[in-house]
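Missing here: one protein chain of the complex. Every other protein chain is in place.
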Amino acid sequence: MGDILLTRREKDIATVILNRPHKLNALSRELWLRVGKAMQELSSDEALRCIVLRGAGEKAFSPGADISEFSAHRSNRQQARAYGALIQEAMQSIRDCQHPVIAMIQGVCVGGGLELASMCDLRICGESSRFGVPVNRIAITMAYPEIRALIDLVGRATALEILLEGRVFGSQEAKAKGLVTRVVADGEVEKETYATARRIADGAPLANRLHKRFAYRLLDPKPLTEAEVDQGFEIVGTEDHREGYRAFLTKTKPRFKAG
Amino acid sequence: MGDILLTRREKDIATVILNRPHKLNALSRELWLRVGKAMQELSSDEALRCIVLRGAGEKAFSPGADISEFSAHRSNRQQARAYGALIQEAMQSIRDCQHPVIAMIQGVCVGGGLELASMCDLRICGESSRFGVPVNRIAITMAYPEIRALIDLVGRATALEILLEGRVFGSQEAKAKGLVTRVVADGEVEKETYATARRIADGAPLANRLHKRFAYRLLDPKPLTEAEVDQGFEIVGTEDHREGYRAFLTKTKPRFKAG
Partner (left out) sequence: MGDILLTRREKDIATVILNRPHKLNALSRELWLRVGKAMQELSSDEALRCIVLRGAGEKAFSPGADISEFSAHRSNRQQARAYGALIQEAMQSIRDCQHPVIAMIQGVCVGGGLELASMCDLRICGESSRFGVPVNRIAITMAYPEIRALIDLVGRATALEILLEGRVFGSQEAKAKGLVTRVVADGEVEKETYATARRIADGAPLANRLHKRFAYRLLDPKPLTEAEVDQGFEIVGTEDHREGYRAFLTKTKPRFKAG
């Protein structure tokens, strides 16, 4: 099977693969670390336009943290704190990535797997996917930053329903709850994901990066500085802006270059 | 008919019943007070795992404040302020209750009744339930804390639609608006409510209490203290955590004891 994390690249779209299919791609300590590193590297690649995050195989995105490691690495408060920091770094690396990230979800997407998917900008799943955060069955909690991300996605009431009931549920309920962006037939998940990645990659990269930055910045209630407010106008006057305007007037397809 | 507020108890699940069926369980001043007191008492009962809040009978959860009392108790600004404080205390007692609370909704759930339900952690209703906040018909307003709770549940735009139009609407629209967690057939409301209460009660109580506390804490934009962030790790190392882990590995049902 090779490395526990694989990175593929086709033109301006990269794919990051959680590659522990014998464990349904459960997130070992090492894998949390590798996700963070991979995202940081890909973020600085200026030629990229979109990233797809997926699990190996069609059975699972990820069932979450590899619980078999808990007795060694998450069995007391101090270890839990260190493990929490590890999770946090992986989660934040996706949000901090300047490129849009799509979670491509097949099969099981539970616990830490769902948390990881929730940090992506879009989530596309198949009909038979399964979702939930049954951590109250093993008496652990989601930490504040992770609950904040879940609330950001589905609202306070639904986040609490998911955590208190601890049910595992299907794709249509996940869609109704706002957990996923869209549900497609199982056989169409890959096709729809990469078609979406293509639509995103064809947009002006400067606009996409600013929109991603703006949307997450607004999660922080701290008032915007004048410099921040002004960032949205930087793009006007760039070559890409002229190209977009020209393409609009001539009804042709624009070719952007992120400058 | 007995007392205007009844409390029942079966094992680790308590039921609080608004018991004024001849008035569709309208909330008199006395009843608002009693709800607050009952929730505070039940919250401190460490043997409890979940609370169900319901109206007596199948015709109504509650149509809201008992308007026939308004000429005596809510007819000028000073009285309105005192009445508002009363409502606020009842509402807050549900949110402050350390145990998860489920609103079991049959029939009318309008005005202050809907506000009370909106403070519960989950809301389960029957197909024929009716919802709305037509307070602009009698020229009163929801106070800020109540509107904040409604916005928390359904978003700013839907909250304002409900308040400005003053329409009373059915269960499917309530579900689409995010007002209720789920809708079931009228004959299934009680069964689904207690099955949900059971699922919740079977989860680790420390995890449920922390998740409830965390989710509401995040409504406050005040930055988290280090001590707060650390609360999520307290559970690791407890007996319940060891029990949950053991049960997970042995694929048996865990038995938690909140410690």
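To keep things simple, chains are lettered A and B as they appear, and every chain counts its residues starting from 1.
By our rule, contacts are C-beta pairs under 8 Å (C-beta built on N, C-alpha and C of every residue); 3 or more make two chains touch, one makes a residue touch a chain.
Everything numeric here is computed off the predicted structure, so don't read it as measured data.
Across A:Trp32, A:Tyr83 or A:Phe256, the single residue that touches the chain missing here is A:Phe256. When the full complex is taken into account, the listed residue touching the unshown chain is A:Ala215, out of A:Ala47, A:Ala82, A:Ala185 or A:Ala215. The missing chain, though absent from the display, is touched by one residue of B:Arg20, B:Arg54 or B:Arg74; that residue is B:Arg74. Touching the omitted chain from chain A are residues 100, 121-122, 152-153, 155, 178, 181, 196, 199-200, 203-204, 206-208, 210-212, 214-219, 221, 224, 228-230, 232-238, 240-241, 243-245, 247-249, 254, 256. One chain of the complex is left out; on chain B, the residues touching it are 67-68, 70-71, 74-77, 79-81, 84, 135-144, 147-148, 151, 155-161, 163-167, 221.
One rule holds in what follows: only the chains that are shown with their structure count from here on.
With centres taken as mean Cα positions, chain B sits 33 Å from chain A.
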